[in-house]
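As you look at this complex, bear in mind that one protein chain is not there, while each of the others sits in place.
After this line comes chain A, so read on.
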Amino acid sequence: MSYLYSKKTLVILGFVILLIMPFVLAPFNLNLLGRFLAYAILALGIGVLWGYAGILSLGHGIFFGFGAYAMAMYLTLQSGGIPDFMGWNGITELPWFWAIFSNPIVAIVLAIAVPMLFAGILGFFTFRNRITGVYFTILTQALVIVVTTLIISQQQYTGGTNGITGFDTIFGYSLNSVATQQMIYWTTVVFLGLVFLICYKLVNSRFGKVLIAIRDGENRTRFLGYNTSIYQVIVYSFSAGVAGLAGMLFVLQVGIITPSMMGIVPSIEMVLWVAIGGRGTLIGPVIGALLTNGASTWFSQTYPDAWLFFIGLVFVLVVVFMPKGIMGIISTIQARRRAKKYGKGRKEEAKLYNSSSI
């Protein structure tokens, strides 16, 4: 029986349920779920970075946005000619940094590689000087402002505040057909599974243990002889790559990307998903992303004014009073149950058991 309740079984069951969803849900709802799953991939990246390495980035909207823009550029070029907004701004020839995105493979590779490279460079120049903690967080936030203002001001190349939209086809298939959307949904689920697996392997490897050590005591880890900045740079870059991937999958299902989808507020909300789900776990961010976005969609349609009050309150309450999020509550309940079953002496042991990483 206990095997049935194990987290591994539940995770696998969850993926099977997600895989059969296209046969259950109406296309509109499936599309919504697909978006949330793309967000869940992003949340996994943030979850590893924040929950395991203790680095809080408020700039993941930028990496997400870059992936989304790369895919959007490819999709726009598919319909041929130069994009409308370039024409309006008097640009008649496609600039080179747009032209390279007409190749789908280049677009997909760049959507992941550029965020990784960018994060790697920024990480190198900050972690190398032991700029960590809140200082790093503030810098990532400044990065968001810089990049979004840049995108908005370079309207002739980026579409400005309106962003990029109006896609018809992908690889020659119509984006509006139900079958294509189902394929995109399945792709998203598969990538979610893959990213989950990679993150699982990562945090349970030796590398992951060092990350946890850095989170809990950076200087002590350094005294043990580890070059902590290298670890931090790598995990930051990895997380940025995951965000780029999520952005690509997101734009395929939403059909638009604008600077306001990657600004300061969305970037913080991404962190909130992880906080609600539970940091220091991998299931937590996924659950957090799905739950928060689901609630947000329903709530902001029904009570648009109350939503901001509500999300603000959740922010405060979760961070102050339940820093381990939903997963923390679950493991507390499990620990209590075990303690009841086996007596008080087992309580600590139960806690230890629950702290295993998944």
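One rule holds for everything that comes next: a residue touches a chain if its C-beta (ideal position, glycine included) is under 8 Å from a C-beta of that chain, and two chains touch if they have at least 3 such contacts; residues count from 1.
Just so we're on the same page, contacts and distances are computed from a predicted model.
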item	value
Chain not present in the shown complex, as UniProt names it (candidates "Carbon-monoxide dehydrogenase small subunit", "5-methyltetrahydrofolate--homocysteine methyltransferase", "Urea transport system permease protein" or "ABC transporter ATP-binding protein")	"Urea transport system permease protein"
Given A:L143, A:I164 or A:M248, the one touching the chain that is not displayed	A:L143
Hidden partner chain, touching residue among A:I198, A:I268 or A:A339	A:I268
Touch with the omitted chain, as defined above, among A:S79, A:N103, A:Q154 or A:S205	A:Q154
Hidden-chain contact residue, picked from the options A:I198, A:I230, A:V314 or A:A339	A:V314
For chain A, the residues touching the chain missing from this view	56, 122, 125-126, 129-131, 133-135, 137-139, 141-143, 145-146, 149-150, 152-154, 217-220, 264, 268, 271-272, 275, 305, 308-309, 311-316, 319-321, 323
